[in-house]
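Take a look at the following structure, please.
Every protein chain except one is present and positioned as in the full complex.
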Amino acid sequence: MSSALPIDASALAEADPPFVPPRWHWARKHPTLILGAVLLVAIALLSIAAPWIATHDPQDIDPLARLKGPSAEHFFGTDAMGRDVFSRAVWGGRVSIITGISVAVLATSFGILIGLVAGFVRTVDGFIMRIMDGLMAIPGILLAIALMSVMRPSLITVIVAITIPDVPRVVRLVRSLALTLREQLYVEAAHAVGTRLPMILWRHVLPNMIAPLIVQATFLAAAAVLAEASLSFLGVGVPAQVPSWGNMMAEGRNFVAVGFHIILYPGILLALTVLATNLLGDGLRDALDPRLARQI
Amino acid sequence: MTTVNPPLLEVSRLTKHYLSPRRWLAPPKPPIQAVDEVSFQVARGETLSLVGESGCGKTTTAKSVMRLIEPTAGSVKLEGKELIGMASETMRQHRRDLQIIFQDPYASLNPRLKAGEIVAEPLRNFGIGAGERRERVQWLFSRVGLRPEGVAKYAYEFSGGQRQRLGIARALSLNPKLIVCDEPVSALDVSVQAQVVNLLMDLQAEFGIAYLFVAHDLAVVRHISHRVAVMYLGHIVEIADRDTLFASPLHPYTEVLLSAVPVPDPRSRPKRMLLQGDPPSPANPPAGCRFHTRCPLAQPICSEQKPPLTLRSTTGRAAVSPSGAADTAASPANGAPSASGGHWVACHFR
Partner (left out) sequence: MTRPRGAFGADTPLLEVEGLRTWFDTLTGRVRSVDGVSFTVERGRTLGVVGESGCGKSVTALSIMRLVPTPPGRHMGSVRLGGTDLMTLSEREMRRVRGNRISMIFQEPMTSLNPVLSIGRQIAETVRLHRGGSRADALGRAVEMLRVVQRPEPERRVQEYPHQLSGGMRQRVMIAMALACDPEVLIADEPTTALDVTIQAQILELIRGLQARLGMGVVMITHDLGVVAESCDRVVVMYAGRKVEEADVVDLFDRPLHPYTRALMASMPSMNTSTARLAEIPGLVPAPSELGRGCAFADRCSLARDRCRVESPALTDQGGSHVVACFAVQEGWQAAGGAAAGEAVGQRAGEAVGVAGRAPDDGVPAR
């Protein structure tokens, strides 16, 4: 019933097709992540280097040179007041990057705090979530505008105004993660060996939440950059003299026919930044997904 | 008669009912009676196994004893102190004496912690200093048969059997008096199972730890237990010394269970008793004796009256009632069979 041919594994091994080790698998598998990261880093470096790269003082008004197109002296041309668009653009990048990062960090931090409380303390769960639901019912940008109208305009208040509408989204995510993680066996085991609740949250729950939260944070950053630009465009963002892509585009709005470059360059940079952040977020989500990660 | 060993763990009429959430405009659903008035005792250094099939409530019982699930009613006494209703900080202190090993060696270890940290966590919780922790973890690792380098590895770098050893090391770290073993070897291969079972028995011999061993694999139970309790749909239907239960089971369900185990001997094809039908759901248990719907001996009285757990014989050690005095009366007043001996069965006809 069985084959009586001696099976010599060494002979068979030579008959095997040769082993070709798969190379560059990780990089090939995560093009979005790499692309997004590279783009974002490039833009960030550009903005950080603003004091050294900018060819002119961004506030420098030169009425004689207004509305000039791109040239060797003004890479991106000049705006209606003769200010160098290139210099304003790279300084404006700072506003966007700082806003993006700050909103992401703040919204995530508060979201974690509130979300953990909601997830682990059943008595206040309903109360907290109803407040969050209420906040989410108001369109974010409107809420931000309303907040700005009662606060003195500055970068910090813009950041706060954008953060507040974003917190409920994070709270929801954290709460659902908390509810799942609460049921994990290793959390039960920690309880069984006498670990107190705060320590359980710190050692067992938080570290296992990080991955989806990081992904969420990148999307928050992208949205925040857009939100700041929108607020500045509408005139309720950063103060007018601080260069921001948003208010650059607002000022350029009236000069589309004669000076399209005023809107074009900040617009391109804005789009690239948001794109890069979204790509990064997508890429991170795929890279950190444990199910996908297990594939060869 | 024999000297009375005060039981280490005394469980009395333990009950856990799960209530389904009330919906508006719908009639309330009956509660799921996962565990219903379960009583047993475990003596020092002894292994009591809870056996039964899925849905019988053995895991719920084990976790209720640990208060990882809060029981609905009943009493659990560890060395005479009542655990149910204890304040949470006092309960936490008692966790030093009452530990648990879980069934799933993969899910019970935090994937982001190093093995050494996992095993050291109980020591940290009770204020043991870093130096002493390190020493103790080294000692624990070697005692359960893991290499000392393993301390710095992550849990996923270990095999299933090794992870289970980590779980044992963690449970052992505080020198508990009783360890609840929730199907600790079900997820392991046969050869690895042997290693873990041997380890558990060695630890019991060396440290005098008692085990509440929850399992469905009767061969393993037979190897490791001193006493065995058989559960069906939330009740204990039989409890006896290991040898008595396996040699002369009295309850019809026990007989069926024992006959269903496949024997690795191709020559013997024992006449197997097959149960008819499917197990009833704990949400809607049969009235009277819960086994009567599938029992070959069923009579009308079985669907009307639930048979109490009664002492049928005192084989083995003498039966001792909860009050401490030797007692061979038919059924103890408060329905708590002792662990120190005797063969108890819940059946009208056996």
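All chains are identified by letter, namely A and B, in their written order; residue positions are counted from 1 within each chain.
Everything that follows uses one rule, which is that a residue touches a chain if its C-beta (ideal position, glycine included) is under 8 Å from a C-beta of that chain, and two chains touch if they have at least 3 such contacts.
What you see is a predicted model; the values in this text were computed from it and never measured.
Undergrad: From the list B:S159, B:N175 or B:Q299, which touches the chain that is not on show?
TA: B:S159
Undergrad: Which candidate, B:A73, B:A219 or B:I301, sits in contact with the chain we can't see?
TA: B:A219
Undergrad: For the chain not shown, which residue from B:V35, B:I209 or B:L257 touches it across the whole complex?
TA: Only one listed residue reaches the unshown chain, and that is B:L257.
Undergrad: To test your reading of the contact rule: which positions on subunit B touch the chain that is missing from view?
TA: Residue positions of subunit B that touch the missing chain: 53-54, 159, 161, 189-195, 197-198, 201-202, 205, 216, 218-220, 222-223, 225-226, 242, 246, 256-258, 260-267, 269, 272, 274-275, 278-279.
In this text, only the chains that are shown with their structure count from here on.
Undergrad: Which residues of subunit B touch subunit A once you look at their complex with the stated criterion?
TA: Going through subunit B, the ones touching subunit A are 66, 68, 92-93, 95-96, 99-100, 102, 104, 107-113, 121-122, 125-126, 167, 170-171, 173-174.
Undergrad: Per the contact definition, I'd like the list of subunit A residues that touch subunit B in the complex.
TA: 184-186, 188-196, 199, 203-204, 207-208
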